[in-house]
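Starting off with a structure, shown below.
Apart from one protein chain that is not included, each protein chain of the complex appears where it belongs.
Now for subunit A:
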């Protein structure tokens, strides 16, 4: 949209974007002071805004509580899209078949008349019409084998049907993905690598495991891996061999002689174990007291646990044999 002003300049105005462009103004190449320049820019912009507002306020407006609302025209400047135009979905296998055979889609009611119970029942969901699981009796046919469970057979058939349907759905989605028209809420993900022959999946080895294996291989060399060239980033092997902690030989200032203590402990243990005369008085008193207390509280406290926590065995109930 173009507008003429008094100075006969034509502005390019795009009301849909609230955009105004004045292609004719020439700024002085020798710049005056900064403030003058800024003022000039603002003045030109003001004129542009006024031109856009002239167009805008002359549109028919509807009054609402928040203020007058105008219907903006669509923008005229073309700007690139953010994402591609949604691609058409290829028809599914069933849709192709239906098209070929001329099968029309029929709208089904949510509620259907059930002959057996003489009432209206829903088609899908809880308490539905013709529920597959609710059949009480299945009559035996001449073709049935004696050992077969017809109910289990029905379940199996249903599982097969469901599996087939899932497979078909997957094929349809794959075809849609190929055409670039996968529905926005669906993602197809590869769960595992394709199996070739009878090879099992190669297990992924972690960083630490690799390091350990490398260390093992290094120690098996003649010089125990000491002079092996190290790759960049390879860490030095953890301390290999026996791990022995040695106590300080000379006792520090004020520190207890740890080695002496250690040997003393060992000695006392040995001696006390093999001497039957030595009596641990404290321990004996404790044992005696505990026994006395147990006798006092009675025999019920034998296990030491509260009876409330133990599951009570009901002896009147016979053990059931659930054979599945």
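As a convention for this text, a residue touches a chain if its C-beta (ideal position, glycine included) is under 8 Å from a C-beta of that chain, and two chains touch if they have at least 3 such contacts; residues count from 1.
Going forward, contacts and distances are computed from a predicted model.
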Would you mind picking the UniProt name of the chain not drawn here, from "COMM domain containing 2", "ApoA-I-binding protein 2", "Ribosome production factor 2 homolog" or "Aspartate aminotransferase"? "Ribosome production factor 2 homolog"
Would you mind spotting which of A:103, A:135 or A:188 touches the chain that isn't drawn? A:188
Of A:82, A:139, A:208 or A:314, the residue in touch with the unshown chain: A:82
When the complex is taken as a whole, what residues of subunit A touch the one chain not shown? 16-27, 29, 31, 34, 37-38, 41-42, 44-46, 48-50, 52-54, 56-58, 61, 64, 66-72, 75, 77-86, 109, 113, 169-170, 173-174, 184-192, 194
